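The structure appears below as structure tokens.
All protein chains of the complex are present and in place, except for one that has been dropped.
Note that the chains take the letters A and B in the order they are written out, and that residue 1 is the start of every chain.
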Amino acid sequence: MISDNIDVLVIGSGPAGMAAAIQAKESGSDHVFLVERAEELGGLLSQCIHNGFGLIYFNEDMTGPEYGQRFVEKVMDSKIEVLLETMVLRLTADRKVTLCNRNGVKTLSPKSIVLAMGCRERTRESIVIPGYRPAGIFTAGTAQRLVNIEGYLPGKEIVILGSGDVGMIMARRLTLEGARVKAVVEILPYIGGLIRNEVQCLYDFKIPVLLEHTVINILGIQRVHGVTVARVDQNRNPISGTEKSIDCDTLLLSVGLIPENELSFMAGVNLDPITGGPLVNERMETNLPGIFAAGNCVHVNDLVDNVTLEGEKAGQNAAEHASEKAAPKMGIKLVAGDNVRYVIPQMITGEREVTIRLRVKEPEKGVIFKVGDIMTKTLKVVKPSEMLNLILSETHLNKMKKGTTQLVVSCQKKG
Amino acid sequence: MVKNLNEIICIICPLACRISVAVDDEGRLIEVANFQCKEGKEYAVAEYRSPMRVLTTTVIVGKSRHALVPVRTNRVILREKLFDCMQHLSRIKVEPPLKVGDVIVKNILNTGSDIITTSELVD
Partner (left out) sequence: MNQPILEADVVIIGGGVTGAAIARELSRYQLGTVLVEKGGELCAGQTKASLGNIYTGLNLVGSMILKSVLLPPGTPLTELYHPHTLHTKWCEEGFREWESVLNELDIKHRYVPLTIIAKDENQIKNLEKIRDLGRQLGGMYADFERIDRKEILAREPNVNPEVVTALYASRHVIDIFPPEVAIALAEKAVQNGCKILLNTEVIGILQNGPHQIVQTIRGPIRTNFIVNAACGWGDKVCDMTGEGRNWGLQYRKTVMIILDTRCKELVNGMVRWPNVPGRLDLVQRREDNILIECGTYDPTNRPDDTNTIREDVIKSMEMAKTIIPSISEKDIINTFTGVRVFNTRDVEDHIVEFHPSNKKFLNVMIRLPGIIGALPMARHVVGMIEEAGCKLVKKDDFHPYRKTIPRFRDLSDEVRNRLIGNDPRYGHVVCRCETVTEGQIVEAIKRGASTEEGIRMRTRAGMGRCKGGFCGPRVVKMLARELKIPVTEVKKRSLDSPLLLCRSKELLLRNEKGIA
């Protein structure tokens, strides 16, 4: 029953969206809507059939579907209004949401909105890999859906560009299904994802890894029949004379995830050019009152457990906004300093404990993190592919000088 | 006595120590080097002796609007058994309804692990 007295409307039913919807209910919202464009709840969790999920949140080593099922059950038990195969066509700054499904197009006016659209994958076209436009080029996530949900393999002889976790997971998955992964090609001098995946996806199966290489041409006019790879220099430019061809019928791309913010942009949400996602405060609220955001649409996470926590925070605050609870003032800006690529949230009250999530720009060993001059933390090793948490307690915040309006978060080599 | 050196990359923490496990020709442990914590040392020895893995894959579903159901081993199994299990499972077909944790194959290929579903399939 579509009602017009909606407290919280959540866009996207991946881990962030489900957590937000459940938490909104638990925080007292009567009418919570959960809108999903796909055929089922869970977002990408349904296709992430590998394990490694829930180690923090449930203290168990679960697969994506198992992790998702816990939340799907809670959603179904919580009287949340679920709309599947429903696309949000429009979003406005004053929170008018236009939905579309087989029952028609309708505009709703919820009191709060949580944006949880997740992310999309960078494509061959946007990184301009030369060549014709043959069939057989897939992004790793789309291939994952095809293999794990639809029941089709993109090809039999695969080259994977990009050594992020999605690429490595698919290297293993396709190998187990009987395909041959001829190489994983990575432009940086190090693997992009978790060590665990490096070992259990690549080394276990003796899949050749070409570091400091990239694909410089795709061979094949109607269907891929090979790729040309070359070594790159420090500026990531191909080195002439190092070209070699690898026969294959499929190229999988794992070259970056981009927070999906078409709706945010449409509504006028301020986006951070570094993350690609909305600028948020410690309540996960955007610059538009009542519009909150969580999960990969804010910044690309590595652990789904953190996405759930973020979603819960957004859901709780969305519920509070819907019940017209007074919102605290956000007086302090958090700024990314040395070797810090970005920090989330970008605005805090400065009065309550807050967890800062961040990524570094370059890998480094033996570092000290500084938040203004109120907090430090040392770490043995940091990598851009691993998101880090810094907890600013009230004790730390009390150390702030009067009149402070911003805190710089930096990462420096010790000694 | 001949020392055979094997390098194990530790996956316990982001340091990813390259731990060296030295064994003699009879496979007896001589030395473990280049680790930074007890857990890492234990992991490296276990991993050298007998690498164990969780297998996650899919099984074909019939009489359903779904094509596949995701499954896993409920225990770690020997790494060298992964492909045999994949072969075995490629011949199996299941039907809904299925709940998370339903056993599809008990003690698959004598590994001591069952194959259980990881997703609910109503229809």
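The rule we apply is simple: contacts are C-beta pairs under 8 Å (C-beta built on N, C-alpha and C of every residue); 3 or more make two chains touch, one makes a residue touch a chain.
Values in this document were obtained by computation on a predicted structure and should not be read as measured data.
Asker: Who touches the missing chain here, A:146, A:303 or A:335?
Answerer: Considering all chains, including the one not shown, the answer is A:146.
Asker: Among A:100, A:211, A:368 or A:387, choose the residue that contacts the chain missing from this document, as touch is defined above.
Answerer: Residue touching the chain left out of view: A:100.
Asker: Can you tell me which of B:9, B:22 or B:67 touches the chain that was removed from the display?
Answerer: For the chain that is not drawn, the touching residue is B:67.
Asker: Please give every residue of chain A in contact with the chain that is not shown.
Answerer: Chain A touches the missing chain through residues 37, 85, 87, 89, 98, 100-105, 107, 120-121, 123-126, 128-136, 139, 141-142, 145-147, 150-156, 175, 177-180, 216, 221-223, 249-250, 262, 265.
Asker: Which residues does chain B use to touch the chain missing from this display?
Answerer: Those residues of chain B that touch the unshown chain are 58, 60, 67-68, 83-84, 86-87, 90-91.
In the analysis below, only the chains that are shown with their structure count from here on.
Asker: In whole angstrom, how far does the Cα centroid of chain A sit from the Cα centroid of chain B?
Answerer: Distance between chain centres: 27 Å.
Asker: In the complex formed with chain B, which residues of chain A make contact?
Answerer: Chain A residues touching chain B: 46, 49-51, 61-66, 69, 72, 147-151, 173, 176-178, 194-196, 198-200, 203-204, 380-383, 386.
Asker: Give every residue of chain B touching chain A within the complex, in rising order.
Answerer: Where chain B meets chain A, its residues are 9-11, 14-16, 51, 53-58, 60, 66-68, 70, 72, 79, 82-83, 86, 100, 118-120.
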